[in-house]
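In this view, the complex is presented without one of its protein chains, the others remaining in place.
Chain naming follows the written order as A, B and C, and within any one chain the residues start at number 1.
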């Protein structure tokens, strides 16, 4: 099977001559066939080079330990930060949700139809609304109520759940609680949020209400990695849809759902396929 | 000719039963044929109703004085704010521009090809770059330099030019000077600006530089009426275009030009066709 | 409740002066308040006028019989074809589906979230794949296998099901069988299909395969009323999404799903809200 023998290398290093040649030569000597290759340099002289390479190698699983060992030397020579990910190894995902289920539903659907290459390890919610939907698919649902008093305790419980489930990535699919910096520190660049506006417009609460008041002619959604600074993390994907004066705040919210779920699903898919690199609070997306 | 005998009524009044019937009955009695009709109510009980009606009336010019007189009584009964505009009477337009000419060029082009039903009375610039382009079309160009010292004087000169030219509407087609409140007071809801971002994102200076720093995945443009509050006036039209990590601030600026000129041209066209109503810092656009 | 007292009038008649006045006056005399009004004329002199009027009338249900009787006289005077539909009365819908479930799923989802004002009376399929999904929502599912031999019989069975369920509209949500003219004759302009291409490009079978072969840069979907002429019926809605050389036929199919379900859901919503008028194999959509 192809997936089984497909590996991915993500590389970031100071740009200089010969990097592509060295990496390509390395893979050739390992008998790997490059099937996709993307690169981007912030500046050819003195900048940072980012590469994503997908390759096919027969019998990959048995050989990847030695391949990584060998690559380490090359990486050291070029001062690379790098990461290897075999395509066969699905990332384990946790989904957080509150009362609005459309983003959760989209993710479950795409997952069911084989478009999201992930294991959904568990769904966590501060409400019980999503339980039936989640459990009907044989997935694990955890109701962890959160309020001003129990927040630290609730986060501890959530973290324990994530740890036990050995998750690789968490998706906030319209989860309406703010996670503390100490929580976020466990999963840097691995928690994806969908914000219901075209950031940086309407940072914070109630973006549709404020969009209505401002009289915008488009509303949008933004998927981003979560950082300590609310709605300020690296943007992965954004999109918009057209509205007009006849849309009140409720109608904006309904129209926005379509954009939110599409934007989040694309961002999550790219993350799962190792197509997103974070660099200085921005993303390079090799989509 | 059709245009010659086409009139437009714009109406705003407290919503209640019978308004549409009264207006339609009135026009029928005047032998006018309604060719387009749009309405929008903020709230059927206690809200404000907005109507735009286009009608055909043989021999309109000769009859419009008496038609307006007669309509006044009806308008009084329903507490209407209203405005009558014959389609044959082209609005007189002034265009302000600085050094970037793409928006000016788009307007001139659409005007040449008959898509903007206006008389371009004059073009004013704080630089001389646009002179050749403007004068080659036989249009009047005025270079009015502006700096910190002469700003009041410059505005006085601009106002005199606008007054002499009897303009109805002014378009800031990438004019990089801020107009004073006293200037704006002469043309409320009649000065249209193009802002080179998707407002309210990136209000103020250097939106492309800030869009680059924020790492957005779409860039946009916003056409709005100018008010005292910078970039806070009623939005007429917005649009966006997709970008990615490979776009630096310069590339964003180039890509943004396409959106800026398209958005501004649409907004100006709608204004010229009396399709825009301002209500509480928002617009109703009967496009 | 608002919905309860909201009625809709759809009108088509030869255009002439006074129609809007007469209809508005009529509704005013009935104490109805016009809350939305759209009109379109193919040609002000000698053309056909189409109107859609939404109105609010206290105690509508009790009064609508007499209202319709009274309107008949007016309609006769202006030679109107017309239709009255109370908003409170949900249309009864049948959904046909084959093995690809994404369009069905989108409709069910929008229905669950209150966006489709309909009663889903039954789902009919020539396969059994959708049974669990449909029955888990408490809806009625009917497996009616179809092949070359039993086609007439199968259609008879389907028609009986539709008749018993008293359906108003049928939606072919990726139903891969062609319905016979005699079947269609029972529901003129009331069967909506989603075709997986931007019609009239790629009429007929395997549009994604042919789109791949042609090397198009956008793929689309088209929702239309079904007529005897395959894929030639009145188009209600269309949309596209961007693709490139990296998409093989399978990838086009996956990408196309997003467009198909969005386009179909919009078309069905408009139909349910009486916003679509068919005129000479085209639609007027007052959306």
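We adopt the following convention: a residue touches a chain if its C-beta (ideal position, glycine included) is under 8 Å from a C-beta of that chain, and two chains touch if they have at least 3 such contacts.
Being a predicted model, the structure only gives us computed values, none of them experimental.
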item	value
Contacts of the hidden chain among displayed chains	A, B, C
Among C:161, C:176, C:240 or C:254, the residue in touch with the chain that has been omitted	C:240
Residue of B:42, B:89, B:105 or B:281 in touch with the missing chain, whole complex considered	B:105
For chain C, the residues touching the chain missing from this view	40, 198-202, 214-218, 220, 234-240, 244-246, 281-285
Positions on chain B where the hidden chain makes contact	102, 105, 109, 113, 115, 136, 254, 257-258, 262
For chain A, residues in touch with the removed chain	16-18, 20-25, 27-28, 31-39, 41, 44, 56
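Just so it is clear, only the chains that are shown with their structure count from here on.
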item	value
Classification of the chain A:chain C interface as same or different, half of numbers criterion	same
Between chain A and chain B, centroid-to-centroid distance (C-alpha), Å	42
